[in-house]
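Shown next, in C-alpha cells, is the structure this report addresses.
The complex is shown incomplete by one protein chain, all other protein chains being positioned as in the whole.
In this document, chain identifiers A and B correspond to the written order of the chains, with residue numbering beginning at 1 in each.
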Amino acid sequence: MAKILEIRDLKLSFETEEGTVEALDGVYLDVEEGHFHGLIGETGCGKSITGLTVIGLLDNNARIERGEVLFRGKDLLKFTERQFQREIRGKEVAMVFQDPASSLDPVFSIKDQMLEAVRLNKKEEKQSNERIVKELLNKVKLPDVESLLEKYPHQLSGGMKQRVMIAMMLGRNPSMLIADEPTTALDVSIQAQFLRVLMDLKNTTNLTVLYITHNLAVLTEICDEVSVMYAGRIVETASIGDVFNNPSHPYTRKLVNSILRADSTLDSLEEIPGSVPRLINPPPGCRFHPRCEEAVDECSRVIPPVKEIGTNHLVACLRR
Amino acid sequence: MAGRKRSFWIRRIVRTLVTAFGVSLVAFLILHLTPGDPAKIMLGPYASEAAYEAIRERYHLNEPLPLQYLYWISGVFRGDLGDSIRYNRPVLELIKDRIGPTLALMGSALFISITLGIFLGIVAAIKRNTPIDYFATFQAVFWLSIPPFWLGILFLYIFGLQLRWVPIGGMVGFTSLIFPALTIGLRDEAWFARPMRAEMLEVLNQDYIKAVKAKGLKYSSVIVKHALRNALIPMITMIALRLPWVIGGSVVVEVVFSWGGLGSFLVSSVLARDYPVVQAILLLIAMLVVVANLVADLLYSVIDPRIRKES
Partner (left out) sequence: MSDRDQALLDEAVKDIARLKKQRSSQLYLVWLRFKKNRLALVGFIMVCIVLFVAAFAPLLTPYDPYETDPFNRLKAPSRDHWLGTDELGRDVLTRLLYGTRIALLIGVLIVLFEGTIGISLGIFSGFFGGVIDSIVMRLVDVLRSFPVIILAMAIAGIMGQGIMNVIIAMGIVGWTTYARMVRSKILSIKESDYVEAARSIGESKASIILRYILPNTLPTAIVMVCIMMPTALIASSTLSFLGVGVQPPTADWGSMISAGRDYLLDAPWISTSAGLAIMFTVLGFNFIGDGLRDALDPTIKRA
C-alpha cells in the first residue's frame, strides 16, 4: 500500500483583526492511495483548512509556520501558485465544496463549465470532449444529460449541483478528491443518493477521497480510515472498525457514544461539556483537556505525542 | 414562473411611466415655483403690456394650472416645446443645434470614466490591501473632493494658457474635446472604481471562484472569464444610477470650457430666465435618465441567465 498524501507536523496560522489564529498546530495525516479517508471534527477545528492546504487554495492571510505536506513524495508547501495550478489542481487533486448553491458559476451553462474542465486535459476534438462530458455526467448518475447540459446552475437542485461538481472535478481524472462537507447542505434522502454515487466511484475506480465532515454516521458508510480532529490537531487515526469498536481518545469516545444515540451530528454534542476553544488563545498542553473527564495535571502542560497503539491505530493522548 | 416574470415587467413599466409623469410635472412646475406672474418672471418687469399678454396667450398662463400642464405636455408630444424668449425661435430647433456637441462630450467622458473606473476597480480588488489598492481607493476620494468646474479651470490654465497644447475653450476640432472629456471622465471614474472593486471582491470571495481554481484553470482565466463576467453584470445598473451625476458634472464643465452644448445653453437660459428652454432641457435630461434605468434593467435581464432562463 502506497501513501498518496502524508502531512507531517503541519502548523499554520491566520492573521485576523482580533489576533493570530493558530488554526493548525502539528497535524499528522496519512492517506493511503485508493482509500476513502474521513476527517471528522467540530466546526472550526481546522479540517477544511487542512483540505485547502493540500490544494493550495488558502486565503492570503494564512501563514504556514512549519511542517510538510507530501503528495506522492513531493512537498506541496514548497510549490508556487503556478506549480499548484499546472501540476496539482484538477490534474492530481480536485475538491468539492460544502455549498452546492454557490460552487458553480451562475452565468455559465453546465456544458460550458464542464467543457472548461475537460479542455484543460489536452487538445482533443470538440466532439470527443463533449462525449467525455456526457460520460462523466452519466457516471454520477445524473438523468437526462442532454437537456442538463444546456441548463444553468440555478435551474438545478442542490443534489444535482453537487453531483455536477463531482463530475466536473473528475473531468481531468485526478488521483485524489477532497470532499469538504459535500452533503451538509443537502436533504437526508439526497445525501444517501450522493453517497451512493461516491460508493460507486470507490468500487469502479482507484480514486482516493479525503472526506471532511462533522457527521460520523456518513463516514461509517463510505470510509476505510478515519482521522479525528480537535482544535487544530489530529487526536486519533484508525480504521473505521477500530474507531467504533476500540475508540481510544476520550474525544473519539464521546463522538462514538453520540452516534449511538439518536442524533449523530457534532453540532448537538451536548454530552461533551464546554465548547470548542477559540484558537486565538488555545489551551496549553492537550487542547481537549478543559473538556476531558480523564484529564490529569500533566495534560495542561504537555502536548501529547502521537503514539501507535495498534496496527495503523494512532492516538495523541497522555493517558494511553 | 413566466407569469411572475411578466408581472415584474408590468410593474417595472408602470413605475417608469409614473416616474416619467412625475418628472414632466417637476419640469413644468419649475416656472411656478415662486409666487408672481410667470410672464413677468420670463420677460422681466419692463416689457410692454402687449408682450406680457402675448406670452400669457402663447403658454395659456391665464388657464388653471392643470390645464396649462395639459397644454404643455400635449405640445411636448407634438414636438412643440415652446419658443425661446431670448432667441424667439422654437426650443426644439435650438436643442437640435446643440445636442451633438453634448452627446460627443458626454459619450467620450462616459467612455473614459467607465473604462478607467472598471479597470482601477479590478486592479484594486485583485491587489487588495497592497499599495496599489490604497492608491486606487485614495485617488477616487481625491477626484471626488475636487469641484469639477475648478478641475476644468486648472486644466485650462495648465494645458491651454501655460503649455498651449489645446485651444482655450470653444469647439475647435478634436483637441478641444480632450480636456473637457478628461475633466469629467477622470472625476467620474471615481463613481465606478469603488463599486467595481466591491463587486469584484464579493465575487472573488465566492465558492465558485475557488471551485474554478480547483479545476486547475489559469489565474488570468479565472479573473477574466469568471470573476469579471460576474462582477460586471451589477455594474450595468450602477452606471445607469450614476448617470445623473455624470450629466450634472458635464453641464458645469461645458460652462468652464465654453462648450457650445446643451449644458452651457441650460445655464445661460437659467440666468436669462428663458423658461421654455429650461423646462425642455430639464425634461430631456430627466427622461434620458428614466429611460436609461429601464434599459439597464432590460439589459440586466438579458445578460444574467438567472433572470433570462427563469422558465
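Keep this in mind: a contact is a pair of C-beta atoms (placed from the backbone, for glycine too) under 8 Å apart; a residue touches a chain by one contact, two chains touch by 3 or more.
Model, not experiment: these values are computed from the prediction.
**Student:** One chain isn't displayed here. Which of the visible ones does it touch?
**Tutor:** B
**Student:** Could you tell me which of B:Val23, B:Ala54, B:Ile99 or B:Leu228 touches the chain that is not displayed?
**Tutor:** B:Val23
**Student:** So one chain is hidden, and I want to know which residue out of B:Asp80, B:Asp97 or B:Glu202 touches that hidden chain in the complete assembly.
**Tutor:** B:Glu202
**Student:** Looking beyond the chains shown, say which of B:Leu156, B:Leu182, B:Ile209 or B:Ile239 touches the absent one.
**Tutor:** The missing chain is touched by B:Leu156.
**Student:** Given that one chain is not shown, which residue among B:Ala136, B:Val255 or B:Ala296 touches it?
**Tutor:** B:Val255
**Student:** Which positions on chain B touch the chain that was left off?
**Tutor:** 15, 18-19, 22-23, 25-26, 30-31, 33-34, 41, 138, 141-142, 144-150, 153-154, 156-157, 161, 198, 201-202, 205, 244-245, 247-249, 251-252, 255, 266-267, 270-271, 273, 275, 278, 282, 285-287, 289-290, 293
Note that only the chains that are shown with their structure count from here on.
**Student:** Which positions of chain A touch chain B when the two form their complex?
**Tutor:** Against chain B, chain A makes touches at 55, 57, 60, 81, 85-86, 88-91, 94-95, 97-99, 102-109, 116-117, 120, 151-152, 154-155, 165, 168-169, 171-172.
**Student:** Spell out the residues on chain B that touch chain A in their complex, using ranges where they run on.
**Tutor:** Chain B reaches chain A through residues 128, 206-208, 210-219, 226, 229-230, 233, 304-306, 309.
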